[in-house]
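A single protein chain has been omitted; all remaining protein chains appear in their positions.
Letters A and B name the chains as they come in the text, with residue numbers starting at 1 for each one.
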Amino acid sequence: MASGSTASAAHHDHNYLNHEKGLWSWLTTLDHKRIGILYFITVALFFLVGGIFALLIRTELFSSGQTIMTADDYTRSMTYHGAIMVFFVIIPGIPAFLGNFFLPMQIGAKDVAFPRLNLLSWYCLIGGAAVALTSLAFGGADTGWTFYTPYSISMKPAVIWMVMGAFIAGFSSILTGLNFVVTTHKLRAPGMTMNRIPLFVWALYSTAIIQVLATPVLAITLLLLAAENIFGIGFFDPALGGDPVLFQHFFWFYSHPAVYIMILPAFGVISELITAFSRKTIFGYTAIAYSSLAIAAVSFFVWGHHMFVSGQSEWAGVVFSFLTMLVGVPTAIKLFNWMATLYKGSINLSAPMLYALGFMFLFTIGGVTGIFLATIATDVHFHDTYFVVAHFHYVMVGGTLMAIMGGIFYWFPKMFGKLVNDTVARWSFFFIFMGFNVTFFPQFVLGSMGMPRRYFDYLPEYEYLNQLSTIGAYMIGIGFVIGGWAVIQGLLNGKPSGPNPWGAKTLEWTTASPPPHENFIQQPIVTAGPYEYR
Amino acid sequence: MSTAKTGSGYHHAHHYDSAEHEYVSSKQGVWLFLCTEILMFGGLFVGYAIFHHIYPEIFKVGSKFTDWRLGAANTVVLLGSSFTMALGIYYSQKKEQSKAVAMLAITILCGAIFMGIKYIEYSHKIHLGLLPGSWYTADPASLVKYVGDMEIPSNLPMYFSFYYMMTGIHGIHVLVGMGLIAWVMIRAMKGEFGPHYYTPVEGVGLFWHLVDLVWIYLFPLLYLVS
Partner (left out) sequence: MNRGSERSVMPQMKQQLSKQVKRAMALGAALVAMLADKSVLASTLMPPAVTKTAGEVDDIYIFLLVSSLISFIILIGGMIYFVVKYQRRSATDKTAYITHDHRLEFAWSFIPLVIFMFVFAWGWKVYHDMRAFPENALEVHVMAKKWDWRFLYKNGKEVTSALDAKNERVPATMVVPVNRPVKLIMASEKISANSTDPSDRPVLHSFYIPAMRIKQDVVPGRYTALWFEAEKEGDYWVFCTEYCGAGHSAMKAKLKVVSNEEFEKWLSAEGGGEMSLADVGRGLFGSQACIGCHSLDGSRLVGPSFKGLFGAKAHKVEGSSVDVNEEYIRESILNPNAKVAAGYPPGVMPAYAGQLSDEQILALIEFIKTVK
């Protein structure tokens, strides 16, 4: 697709990995690719911690009554699992790691617009995590990741640390989003019009808009919550004339768009994978690109569906239910477009493609169950039950995490110039996919039966489904261990990959693997769209 | 980040085509950042609107403890500083170094005067025990001379929560702005700015105008609401 590509650079000795040496060169790097790798390591570590909390939770729930921990420890495990996975894994997962690395490369830029802010954003994430985890020294926060008032304003220092950690991590998200918007607007290669940018970039661009516009509202909300704890300012405290439900409005005004911060980049990854492994142009480029923007826009007006039973007025509930239904349409468009892309393709079932197909399977379930929850009458029954837990895990894990895994295996050869053992990577998919369904499908049934979420103990009749769910969780754990092993094995012993092992068409595959310090030896000139498989 | 020298002799970062390209990109970044600031203050203003609707009386009584003359003085000081900031950008662009530095110095001085007046206002309220939320310790008898025969509402402390949260977060922005202006002033002293490169002065200037703008809303909402 691009003239002036630099396949000869494959023989070039210098790449971003050996451009400079030593730990210090990494900690002070302004290269978007190195910052992407820093995020990779960080997010992987947080995922490990969050995953251990997940397994602790599922182990406790293996049988009714107390199994391995007290109710106090359970509520803390649940809080840390949620907060770590949301704020430190899923939100930075795709944009800050894969996005940082590949957004500039896919549009033919040498770097992001503001490299110093990019590095600062990584330090914000690290700093935020350090502050958040300091809460453990104060006995640990037990509010759940949603920090609902008035439970969260009982003057516990652990909660203040946790909240301030999330506040600082928010700046990481804002800075990344700001960088991506400006980079996409201003640093595209000659000929790279907005109608030619890869769909991954479209997805990241839509995400970035949400990050810039929604995160500041979370910032002020968390600041007010901290002030409520320290000064008793009374905004959310009914004892002082405040309104606890106001907190929920403020919180979800950010946190519902944040759900799309988590899933939109995954849509972008899947678009890349489906075309590359079908070796076929994407079906409905425009529809997929603009549906991302549509989802980003509507996402700001649906927050009230988290509050159907909070006591908000019937009219508010109905309006939010209506708007939430609208999100379903662009989502359905994407799924159908991906399916149509497979038609008459040349489908290669390598590990990344298995992850993409697994994404479609799981995300479809996550998507349709979202309609159950958007429908206001059925939501009253499902609200805050395991049905909701299953739904958002199908979207966040079945969706986003599958996309991250697919993206890692797809871009691994580009990032490190080496091949991953595809068989091992496929085994990781098999365990994660099977384990995922075994874990979370029973939770839909549990929710229908009426088992509320965040329960330490449950009625004996819910036990066998919970046991199934716990067994599935261990299968997922095994799957991720295998996946981690595939990555480490690839890093140590992977065969050289060459610049474009998959025969993909986007710009990052036209340069050497690993890429040189400034991505392209010669400035790429773009003359056609991103997926010209003819 | 390594910088590249172009024909014009001015520095721009290696991943931009030209100094002009870097300038427009940076300016877009600053505007986006200002959007995030507006949304953050927006959260406070929405909270204010909601509680003003529920408890109009606490804002009516609370504003009696503010001195509109001090608030107005601060408004004038900040507006003036926005003007000198604009001149600072103008002179930086013209490469009239000593004038630019003088204007930036006056802007910082205005910021300091603003914070000084804020200090007087804060210490007056703290002395009376008019603190936010549960820290409020004011003795009703000592308040009579401010409110006259108006009844003191039981949740008056909430007014002071808004007062301190809004002016406090704004005050932090003034301090940060003063620091940023000092930074560009030092760079201006070194003669780094000229017609081809004055992005940092312009960016800091935009930030300073936003800080000014926020105060223009805070002044009537907190001082003149009665």
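Assume contacts are C-beta pairs under 8 Å (C-beta built on N, C-alpha and C of every residue); 3 or more make two chains touch, one makes a residue touch a chain.
Note that the structure is predicted; figures quoted are calculated from it, not measured.
Note on the chain not shown: across the whole complex it touches A, B. Note on the undisplayed chain: of the listed residues A:35, A:227, A:298 or A:342, the one touching it is A:342. Among A:142, A:272 or A:508, only A:142 touches the chain that is left out of the view.
Within the full complex, the residue among A:127, A:191 or A:328 touching the omitted chain is A:328. Panel shows subunit A; residues 70-72, 74-75, 142, 144, 148, 150-151, 153-156, 237-239, 241, 243-245, 278-287, 309-311, 314, 317-318, 321-322, 325-326, 328-329, 332-333, 335-340, 342-349, 357, 360-361, 364-365, 368-369, 371-372, 374-381, 383-385, 445, 448-450, 452-459, 533-534 of it touch the chain omitted from the view. Taking the complete complex into account, residues 54-55, 57, 151, 153-154 of subunit B touch the chain not shown.
Following the convention adopted for this analysis, only the chains that are shown with their structure count from here on.
With centres taken as mean Cα positions, subunit B sits 35 Å from subunit A. Contact residues on subunit A toward subunit B in their complex (touch as defined above): 30, 109-117, 174, 178-179, 181-182, 185-187, 212-217, 219-221, 223-224, 227-228, 231-235, 237, 240-243, 246, 250, 518. Taken in their complex, subunit B has these residues touching subunit A: 1, 13-16, 21, 24-26, 28-29, 32-33, 35-37, 39-44, 47, 50-51, 54-55, 131-135, 154-155, 157-158, 161, 164-165, 169.
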